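Note that one protein chain is taken out, while the other chains of the complex remain in position.
Letters are used for the chains, namely A, B and C, taken in the order the chains are written, and counting of residues starts over at 1 for each.
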Amino acid sequence: MVGLGRMGGNMAQRLLRGGHTVVAFDQSAAALAANVSEGAAGADSVADLVGRLAPPRAVWLMLPAGEVTEASMEELGGLLAPDDAIIDGGNANYKETLRRGKTLAERGIHLLDAGTSGGIWGLTEGYSLMVGGDPDVFRRLEPIFQALAPGPDRGYCRVGPTGAGHFTKMVHNGVEYGLMQAYAEGFELLQAKQDDFDLDLLAIGKTWQYGSVVRSWLLDMAVRALEEDGDLESLASYVEDSGEGRWTVNESVELAVPTPVITAALYQRFRSRQEQPFSGRMLAALRNQFGGHAVRNIEP
Amino acid sequence: MVGLGRMGGNMAQRLLRGGHTVVAFDQSAAALAANVSEGAAGADSVADLVGRLAPPRAVWLMLPAGEVTEASMEELGGLLAPDDAIIDGGNANYKETLRRGKTLAERGIHLLDAGTSGGIWGLTEGYSLMVGGDPDVFRRLEPIFQALAPGPDRGYCRVGPTGAGHFTKMVHNGVEYGLMQAYAEGFELLQAKQDDFDLDLLAIGKTWQYGSVVRSWLLDMAVRALEEDGDLESLASYVEDSGEGRWTVNESVELAVPTPVITAALYQRFRSRQEQPFSGRMLAALRNQFGGHAVRNIEP
Amino acid sequence: MVGLGRMGGNMAQRLLRGGHTVVAFDQSAAALAANVSEGAAGADSVADLVGRLAPPRAVWLMLPAGEVTEASMEELGGLLAPDDAIIDGGNANYKETLRRGKTLAERGIHLLDAGTSGGIWGLTEGYSLMVGGDPDVFRRLEPIFQALAPGPDRGYCRVGPTGAGHFTKMVHNGVEYGLMQAYAEGFELLQAKQDDFDLDLLAIGKTWQYGSVVRSWLLDMAVRALEEDGDLESLASYVEDSGEGRWTVNESVELAVPTPVITAALYQRFRSRQEQPFSGRMLAALRNQFGGHAVRNIEP
Partner (left out) sequence: MVGLGRMGGNMAQRLLRGGHTVVAFDQSAAALAANVSEGAAGADSVADLVGRLAPPRAVWLMLPAGEVTEASMEELGGLLAPDDAIIDGGNANYKETLRRGKTLAERGIHLLDAGTSGGIWGLTEGYSLMVGGDPDVFRRLEPIFQALAPGPDRGYCRVGPTGAGHFTKMVHNGVEYGLMQAYAEGFELLQAKQDDFDLDLLAIGKTWQYGSVVRSWLLDMAVRALEEDGDLESLASYVEDSGEGRWTVNESVELAVPTPVITAALYQRFRSRQEQPFSGRMLAALRNQFGGHAVRNIEP
């Protein structure tokens, strides 16, 4: 396991609990020590980690997408032997994965992309794994997936060749954006009438959890959030996005598949991070120009 | 129980199974007979039904919103006595419910609006009930709600005064539209790459059911649909909408709350029922006018 | 002319310049005095105004939609005689106009709805008038429309019976929202790359004014705004909306006509007036719950 952050650390733990032997590496000594204390063997470096594994090796990368993953992939390409396998559990763009898969295949190294969902809850509940790669290698590594996913034959599958895993995970996250925004809009409507109807948002959320068409794990998370802070008063409306939502929109543009809901969800996040966007200033200026309508000035 | 359609019939059954005495009425003799065979007492008319109940009565309406509900409500207004209660389990517009509640209150009759979710699965899994109305009457009727909802203290609650139940149910359905469209877009993206990656949509759906952030009851329904017809080949892309989605959009306009996802979901349904919409013909005409771009003609 | 605000005052002036006799009334003595100094005859009251006109009378209302228009319409209904005409140049909801038209018709009074576009520029450039009402009365009043619109046979027409004028104006304003937002988004994209490319937004706007597909009167207004303040630095992104955009969305819901662009434009205005909307706080809370992602707190 290379990368022992929030996700990788938990996954290593879950593997250990499942009876697997784990050699772990992270640039952070603290993260490594925490894992070693759980039972993992600690490696000094990626090269050391590779040396400690018996072929055919399986190296799981759980790193930030982009440069860090690219660098590790290149390093491993030089260290591993034919028939060894890299499993990229991070959120790489599937086109990058296709490219890396080809490069590694030239050296006989297998790349499996294991799109991983579950967040911080995966440790206890198991992860959902969408795996792309060679079917034989997938079967060889299946005990690993079984240990990470909720149970035998559930929560993981080989969705296709290398690249298909990250593609499927990208779509998964696009759907996630849409679902989240749907709930967010609903709760905002409830909140807008909260005073009129004396609505208890938490109680409503709980009622929806059982028997309703909108029950879901994300709704469970909403209920948890409302339990902690019924009005979400302390929270700012500032919402980050990671790459997958953007890639999903780019993909829908490339495939000419309209995705108005997923895209609107992404744009609402963009908007949440803007103050005084130029478009709104232009609209105010236009209304003033043609209709003499009043404008507000930015307070200094 | 007045109205023994898909929803009302199942609810009467669930009440009977819960040990309640049910007097039932429906204009359809067949629907009534089916219910009587399950143990309900059959009434010849609404008046007969009212006569068979001991005060304070509880009359549950499970009727189509609009004229049918309005007519029954008026009839019941003339038949019931002070402290009797009508429970409207249908999908009425909450503004109608507010109006009806006031009219009935003048005669001392209570109106509770019990927004009901669960569809045809409510019979076995229990319904989610969002109830508006007087708190004392709510408590009096609580055994009914307990029998209909998944279990003690789960799946039902009093969300506020009369009107609040249907308001909450309206928002619930708006959220449902958004959730459904999010999954629909995701599966369409997967389908668009199905050939490239040899994707198995059913297997992906199953993988998402366990451990993933997007797991939900609606996803379970998607998996069921794909199990029956993996490519949904026999189905037309023709999607009805009922009133609640439209009311949610109208409400968001009235409250000045932006709901881009819920609204996009509704509009995609509108669009699914259009052939050759005028807007598209105008776009084609414009491109031809300014750029000389080719147009397609409608085949005769 | 009843109502001498920004619109009504200019219209009275334009009528006077066109050689018409104008009797004017406004509750504001200052507005009335200004109009009288331009050549209008001032009336003390609506009743006085009606008394000063020879039958068949033509009373043009240029009042805020809603209660003020309703009250004036009722008052005029009691003062006018059969075959007199009221022209409502304001932005009433067309359904209100249909209702008022019926009520007035019972007394033999004609209601024409003259949807009026042009803003503060109408005085010099003429207005665009979309008129609904009886064709014979329309012809009788045509000299008035000719004086207000850009020129003979241009800028005004009878679009249909009473109600059709306000319906058409409502759609006009919906389109206007969409157009404005399209430009606003374009300029925001340009501004986002302004530093990279050293873009001069004003120069680009001017270039688009001539020969381009996007040239329009609204673009001319954008250029004027950028001439006054190249970065719109002093303006807040706070955008009001009046009723017509909302009615257009409600109408599209009623007609099941998808209007994603007009609706998005309206919602962006709603969003411009929100700080820390609940939906965004819920999204941040959800991300924190399932992924442990950091949140921002509202600064006290």
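One rule holds in what follows: contacts are C-beta pairs under 8 Å (C-beta built on N, C-alpha and C of every residue); 3 or more make two chains touch, one makes a residue touch a chain.
As the structure is a computational prediction, the values presented were derived from the model and not from experiment.
Peer 1: Based on the whole complex, identify which of C:A34, C:L79 or C:L199 touches the chain you can't see.
Peer 2: C:L199
Peer 1: One chain is left out of this view; which of C:A12, C:L76 or C:L129 touches it in the full complex?
Peer 2: In the full complex, the listed residue that touches the missing chain is C:L129.
Peer 1: Which residue, C:A105, C:L189 or C:A294, contacts the hidden chain when the whole complex is considered?
Peer 2: Going through C:A105, C:L189 or C:A294 one by one, C:L189 is the residue touching the chain not shown.
Peer 1: Could you pull out which residues of chain A are in touch with the chain that's been left out?
Peer 2: Residues 213, 241, 246, 249-250, 253-254, 256-260, 263-264, 266-268, 270-271, 273-274, 277, 290 of chain A touch the chain that is not shown.
Peer 1: Given the full complex, what residues of chain B touch the hidden partner chain?
Peer 2: Touching the missing chain: residues 6, 119-121, 180-181, 183-185, 187-188, 191-192, 217-218, 221-222, 224-225, 229, 232-240, 260, 268-269, 271-272, 275-293, 295-298.
Peer 1: To test your reading of the contact rule: which positions on chain C touch the chain that is missing from view?
Peer 2: These residues of chain C touch the chain that is not shown: 117-119, 122, 125-130, 132, 149-151, 154-157, 159-161, 163-164, 167-168, 171-179, 181-183, 185-186, 188-190, 192-193, 197-200, 203-204, 206-219, 248, 251-252, 255, 257-262, 264-265, 267-268.
One rule holds in what follows: only the chains that are shown with their structure count from here on.
Peer 1: Skim through the chains and flag the pair connected by the most C-beta pairs in contact.
Peer 2: Comparing chain pairs, contacts are most numerous for A-B.
Peer 1: Mind having a look at which chain is the central one, using mean CA positions?
Peer 2: That would be B.
Peer 1: Provide the C-alpha centroid distance between chain A and chain B, rounded to the nearest whole angstrom.
Peer 2: 33
Peer 1: Whole-Å distance, chain A centre to chain C centre, using C-alpha means?
Peer 2: Here chain A and chain C have centroids separated by 47 Å.
Peer 1: Which chain A residues touch at least two other chains?
Peer 2: 119, 181, 183, 185, 188, 192, 217-218, 260, 268
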